[in-house]
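Removed: one protein chain of the complex. Kept in place: all other protein chains.
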Amino acid sequence: MSLTREGIAYRVACDLPNGAYVNLGIGIPTLVSSFIGPDKEVFFHSENGILGMGPIAKPGTEDPDLINAGKQYVTVLPGASFFDHPTSFSMIRGGHIDYAVLGALEVAANGDLANWRTPGEKVPGVGGAMDLAFGAQNVIVTMTHVTNKGKPKILSKCTLPLTAPRCVKHIFTDMAVIDVTPEGLVLREFAPGLDPKAVQAQTEAPLRVPASCREMSVPANFQQTAQPVR
Amino acid sequence: MSLTREGIAYRVACDLPNGAYVNLGIGIPTLVSSFIGPDKEVFFHSENGILGMGPIAKPGTEDPDLINAGKQYVTVLPGASFFDHPTSFSMIRGGHIDYAVLGALEVAANGDLANWRTPGEKVPGVGGAMDLAFGAQNVIVTMTHVTNKGKPKILSKCTLPLTAPRCVKHIFTDMAVIDVTPEGLVLREFAPGLDPKAVQAQTEAPLRVPASCREMSVPANFQQTAQPVR
Amino acid sequence: MVDKTLKTCEEAVAGVFDGATILLGGFGDPGLPGQILEALRSQGAKNLTIVHNGAGGGTHSLGGLIHDGKVKKLIASFPSNPGNQSFQERYLKGEVELELVPQGTLAERIRAAGAGLGGFFTPTGAGTDLAAGKESRTIDGRDMIFEKPLRADFAFVRAHKGDRLGNLNYRMAMRNFNVPMATAAKFVVAEVDELVPPGGIGPEDVHTPGIFVDHVVQVVRHPEYLKITTEGR
Partner (left out) sequence: MVDKTLKTCEEAVAGVFDGATILLGGFGDPGLPGQILEALRSQGAKNLTIVHNGAGGGTHSLGGLIHDGKVKKLIASFPSNPGNQSFQERYLKGEVELELVPQGTLAERIRAAGAGLGGFFTPTGAGTDLAAGKESRTIDGRDMIFEKPLRADFAFVRAHKGDRLGNLNYRMAMRNFNVPMATAAKFVVAEVDELVPPGGIGPEDVHTPGIFVDHVVQVVRHPEYLKITTEGR
């Protein structure tokens, strides 16, 4: 078993505390906002000057002046605010964003993150990736555990250019929840039906498995029996 | 003859062009705003976050949230704006303020300005004086030509601590209008009834007197026969 | 549900410890959190470092805190107003330290702290007495000095409207130092005239987004506000 993309997002959403200020990257991270339960308020930030974003705008209700950093038409909730880029990145660089949830190409055991240059990509683009990786209080990575060629993405050392050194605190994949600690990677949870050994087999960097390590609690509709998410 | 304080302010006001953005210091500079004729629009800036200030508030109409940098209750004109200190000093430091009209203790022939520490003053205070002296496009000094002990304030070299080096462009006093040029001080105008020689006698730094040097044109009510303004 | 409101100014200052550094908003009275300041005076914390444009007036407000001997150091641009007696008396006796900073540099240093920057080069002050001990370099032909970010343990600010999420809106000239100060401290409390529900401040009218603010406390403006505030600034 492994988690669907929605499952990974759901699992991240479970960990975000009430009152958190959160920036979501493109891809799986974007899905996180839909899984915040009614028991808590989480505030979503967009680099282009929005705090308090609501859901994606319904077709026909889009406002041309209201997009998110991924250029989707969005909405805002009561209590939202608009501001300029310097203010928006003061929130990021100044450590005011509690959680940045980002995709990754590679994560190293020491928390190094590589997510801005893909191998073979000829035109580089960095956007706000470095600002978020350097600035947010907690960088959470969501990704598939291995590449679409089956190679591990959690490594002893990144091979791709770094986005930021030693920034990742937590890794959420289709197979596991892993914490980055001063003593290395710690396996906190594994997907239903897996075990620590199965996770380690897909992880190049060594994982510590504490006594508290357990199977994830994720509804069945977020699990799949097929191959892990590509 | 010499100019009254109002006369100095009037003479400065005559030189401010239509559309100028101007910051007025405390003292004689504050008086300048009342002498802007109806033929031009000049925009007054206050360090504490106001652009487009109008006159001092009439008694009984003061708003407790609306003061100028001199802590007087003021008004704003249509088209005014409010902003925070970083923005306000971006206007100053960034060279967006066209004219800063400041008082001075001493001005040197090379444009050095000393206006922030008085001799014998035990508690220092700088406020926005340095920001304005370093940042404004044109620094205009208004002051009495000599100290209240009759000593020249326009010197070959300042004796007091500098506010900013080489910043003053024009000097308006009760006796003269003097331009600071790369070739030294140039006497542009002298007060009615005086002559270049009389001005030089009260000026420690040498004055160049070009052929264009002339008597000021200032209404009689701005002139006084008594001693120069103290 | 998130609720950042406090009931009293006493709660706002309860955590202030001896030796704390405090950013105190306002320029003159607009934006000065006067009632939090009075609560701070009663709270008793001492050896404080206060960052404020001036030095407060008479023996009330910041002047009162200094008068009471609670302030070890003042970081300010203009503590030399004739009204700043409490500061001036203690300063001349050597009982309060002063770090004098040009007003724009003070605002920018606070902003830099809130923005996570390590400092900046500015022309302001280069070649003057206030450049003493500062790193200098010539950039694009202009002499510049290096200024460091100025962060604090606490920031106390005053706004006009606030909501339970910490969003703030300022009237007229209230914004001044409050906007950068609200970004640059570990614990930020705003005193406001009016608490409104979320959305009560339109999203374009939020001047300090709630992300920067820990708590909001509604106060009733002193009926003699205007009268009181015309003295001693």
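A, B and C label the chains in the order they appear, each numbered from 1.
FYI, contacts are C-beta pairs under 8 Å (C-beta built on N, C-alpha and C of every residue); 3 or more make two chains touch, one makes a residue touch a chain.
Source: prediction; values computed, not measured.
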Handout entry: Interface partners of the hidden chain - shown chains only, full complex considered
Key = A, B, C
Fill in the blank from the handout: Given B:Phe89, B:Trp116, B:Phe190 or B:Phe222, the residue that touches the chain left out of view is B:Phe89
Handout entry: Residue in contact with the excluded chain [from B:Ile26, B:Ile56 or B:Ala80]
Key = B:Ala80
Exercise for the section: Give the residue, chosen from A:Pro64, A:Pro182 or A:Pro219, that touches the chain omitted from the document. Expected result: A:Pro64
Exercise for the section: Have a look at B:Arg5, B:His45 or B:His145 and name the one touching the chain we're not showing. Expected result: B:His45
Problem - Residues of chain A in contact with the chain not shown - result: 46-50, 62-67, 69, 71, 76, 82-86, 88-89, 92-93, 117, 121-131, 134-135, 161-165
Practice task
Could I get the residues of chain C that touch the absent chain, sorted low to high?
Solution key: 108, 112, 115-123, 137, 139-140, 142, 144, 148, 169-172, 203-205
Exercise for the section: Mind listing the chain B residues that contact the chain we can't see here? Expected result: 18-19, 21, 41, 43, 45, 51-52, 76-83, 86-87, 89-97, 135
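What we mean here is this: only the chains that are shown with their structure count from here on.
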Problem - Chain closest to the middle [Cα centroid of all protein chains] - result: C
Completion exercise
If chain centres are mean C-alpha positions, then the most distant from chain C is chain A
Fill in the blank from the handout: dist(centroid_CA(chain A), centroid_CA(chain B)) in Å evaluates to 57
Practice task
Averaged over CA atoms, how far is the centre of chain A from the centre of chain C? Could you give it in whole Å?
Solution key: 36
Handout entry: Contacts with two or more other chains, residues of chain C listed in rising order
Key = 111
Exercise for the section: Please set out, as single numbers or ranges, the residues of chain B touching at least two other chains. Expected result: none
